[in-house]
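The structure appears right after this line, and notes come after that.
Every protein chain of the complex appears in place save one, which is left out.
Per-chain numbering from 1; labels A, B and C assigned in written order.
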C-alpha cells in the first residue's frame, strides 16, 4: 500500500487532530503517501482531497476540533453518492482509508467497504465513549474534564446559596460521561439511560441530604435519560418537593465538544491513529482500532456499531457510597 | 468604631471571598473586632452572626462562592424584619457594616440605614458589572474569562462543522459581559440591551461572512436583549435564512457565576474590601466603595442603584471593525 | 473491625483528598468508625489523631494537597518511635490502617506491620507513577496535565523565537511523566532514566529538524536522567552545537505536585480509597490496592517497593515516530 487517505466524520471530538497527526507522521515514517479528505464523506464525493505531510500537522496536537473538518453527508447514504466517492478515490490512487469518527462514520465505512473493498480501518473519535471495541474513545476524557470544571464552578454557587442543581451532560444514549462526572464531581445522585432511576428515588436522596443538614446538592443527568432531560426531571422533582428546595438547572451543551485535549486524549489519539495506520498497512480492513486493557485490538466495524458497551456497575455503585 | 460585621448578599460572585478576607485582615490590622453575618439579611434577622479572625479567612482568596453564604430575604423587605435585624446587631454590639453585593443588596442597605442609622459601606460584588460608581465590579473579570473559555471551545466545533453559534451570556439588563466576550471571543456580531440590533442586521452580517467564505460565525447574545434570548433570536434568523446555515444555540448559564477568581478580581476585591472597611472606619456611610480610573471613590448607595453606567461606544464599535 | 484510621505520607499528590473522602464515606457506609492521623507517621507517634465523618470530607474532592497533611518522620525509623506510634493507636482502639503514599510510606508500613501486626492496606498516592502493582498512581494524571499545560505555553515562545527548549519534568527515578509529556507535548526528543539517550543522539535529532526547516524544538528531560538534569544536558548540547541554536532551559518544579485533580485522578483515587478500605475490612493486610487492566488488585507492600514497573517500549517508540 503506497497511498492512503484519512478523514474525520460525525461530531468533532478533542484529540481528533492529534490522531490525524499520528496517522500523517506514521505514514511519513513508513514511507507511505498520505492525503486528507476534507469534510468527511462529503469531501470524498466532491474530491476535496489534499496532500498532507509532516509539516501540515505541526503544532496541531493541542488544538480542539479537526483541521480536516467534519460534515453530515446525505448523498453518501445513496449508492450513487458512494460510487462518486469511490471514483474520486480511484482517480487519486488511494488504496486505503483511515476513518476517524463514531457510530455513523463506521456504519458508512462498513457499507462502503462491502461495496468497493477499499481497505478501511477506523479510529474511535467521539466524546460519548459509546463504541464497543475500545475502553475509551478519543475526546471522552477531555469532555469529562470540561464538564467537571463546569460542575466545580456550579458547586461554588450551589453551596453559597443552599441550592440543588440539576446538571445535564452529553453522551447520547450512553451514561459514560454522566457516571464519571457523578463520581468526580461529588454528585449526590445520577440519572443515566442504562439504569432507570425513578424520580422518587431522587426525592429520597435529596430528603436524606436535608436530614443530614446537607444544604446543597448536585444531580447529574445524562441527556439520554428515560425520565427526560434535566429541565423535565427538575420540574417533576419540584412538583413533588415544592418550596422545600431551591432548584436550578444547567445544560452544559456544546462546550463539552471542544477545547484543548487532555494528555490522556492526546496519547490515546496518537496511539489509536498509529494503530489504525499500522493495522491498515499490515492488511487489517473493515475494523476499528481500539485499546482494551492497555492492549491495541481490532474489532470489526459491525461489532463496534451493534454491540453495547455497558457502564461499569462498580462505578454506579461508587456514586451511591460516596454521597453517603 | 470597635466592632463591625460583614455579609454577602444577592447572587454570588468570584472574588467575594477575597473581599471578605481583606475586610477581616484589614480589621485585624486596625484593631477592630469583626463578625460575619451568615446568609445576608436572613442571617441578620436570625442573629446568625459569627466572630471572624485572620485565621478564619486563610486559604480562601482563591475560592469561588462566598464562605458567608448568600440568600434572598423576603422578611427584610418588611419593617418588622428590619427591626429584628437591627435588634440582633444591637445586641451583638455591631457598630458598622460592610455589605458585599449588588443592586438588591444596596437597596436594602439604604433603607436600613435610613431607618436605623447604622453606618454601612458597600463593596460591589456582582458578575454583571451593572453598578454605577465603579469601573468594574467584583466577579466581572472572572465571569468574562469563564464565558470566553467556553466560547473558545465552541469555536473549535463551529469551525470544524461550518456552523453559526448563538451564545447567550449573562449580565441581566447590562451588555457588559457580552461586549467584552464579543471582542475577546472574536465574535461576528453582538446583541445587547443597550443597543438594539435588529435581526435583519444580523442576517446581513452573516450573509457578508458567507460572501467572504467565512464558514463559521459566532454571535454573542446578552441575556437581556430586546430581541429575546439566544433561542428566540436563533429561531428568527433561521426563519429568514432557511437551510443556508447550520445554527446551534448555547446558553452558558450558571458556570459564569462560579470558579476560581482571576488575579484581577482578587486584587480588585482586596482593594474594594479594604477600601470599604477603611472608609467605614473613617466615617463614610451609606455609600459604596468603587474604583474609577484607578482611584478609590465612594458613591452614595442611592446613585449606585439608580444611575445607569453606559457600555463604552468605543468597545461596541470595535466588534464591528474587528469582525471585518 | 470497628475502628480504623487513615493517613497520608510522603510527597503530596493531587487526588489524595478524593482518596481520603472515599475511605471516610466508605467507612460510614459500612458502619465503621474512622479517624484521621495528621502529618503521617509523625502524627501517629504524637497521637495527633482526629475523628472524621461524612461531613468532614465535604467539598474536598476537588482540592489539591492533603487535608491530613504530610511530613517526613525520622523518629518512625527508630523502633522507639514505632513503639510510641503503636501505643497511640492501641490507646485509641484503632484496629486497622489505610496508608496513602508512595515508596517510603509503604516501606514504613511494612516494617510496622511486621512488628505490630496491625492490618494495613495502602493506596498508591504519588505523582511519579513509580509503584509496582498498579497501572497508575493517584496524582500522576494531574501532574502530566499540569506539565503539559506548561509545555504548551512554552511552545508558543519556542515557536515565536525559533528556539530549542529543554524542559525538565519530575518523576524521580522514573520516566513516566516524561514519556507521557513527550508524546502529548509533541516533543522532538526525550531523555529518561530507563533508556539512556546519548547527547549525540539529541544533537542528531535537532540537526535533522533544522534540515527539515523545523525552527523550534522541545526536548523533555526527566529529572533522573543519567546524562544529568536539563541544565547540564543543555550545556553539553550547546558545547557541541555552538551558535547554531538558541537554547533555553526550564525546570517545571513544584507546580507539578499541586492543583485541582483531574477527573481521572479523582475517580482513580475514589476507587483505590474504597478498594483499600473494603480490602482492609475483608481481611487484606500488608498490601497495596491497585488497578491493573481496570481490575482492582492487591499487591504485597514488599513487591510494590522492590519490583520495577517498566515504561512501555511502545510509548517510547511513539515519541520517535511522531516527531518524524
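By our rule, contacts are C-beta pairs under 8 Å (C-beta built on N, C-alpha and C of every residue); 3 or more make two chains touch, one makes a residue touch a chain.
All of these numbers come straight from a predicted model, not from anything done at the bench.
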*Which chains here touch the chain that is missing from view?*
B, C
_Selected residue (touches chain absent from view) among C:36, C:65 or C:124_ = C:65
*asked:* Given that one chain is not shown, which residue among B:111, B:205, B:267 or B:297 touches it?
replied: B:267
*Sites on chain B contacted by the missing partner chain, in the whole complex*: 18, 21-22, 25-26, 28-29, 54-55, 58-59, 61-62, 135, 141, 144-145, 148, 152, 155, 159, 180-181, 183-186, 212-214, 260, 262-264, 266-267, 270-271, 274, 293-294, 314-315, 318, 321-324
*Go through chain C and note every residue touching the omitted chain.*
8, 11-12, 14, 39, 63-66, 69-71, 146, 150, 152-157, 159-162, 165, 248, 250-255, 257-259
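We take it that only the chains that are shown with their structure count from here on.
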*Taking chains as nodes and touches as edges, what kind of graph is this: line, ring, star, complete or other?*
line
*asked:* From the mean C-alpha coordinate of chain A to that of chain B, what's the distance rounded to whole Å?
replied: 35
_Approximate Å spacing (C-alpha centroids) for the pair chain A, chain C_ = 28
*Could you put a whole-Å number on the gap between the CA centroids of chain B and chain C?*
39
*Per-residue multi-chain contacts in chain B, two or more chains*: none
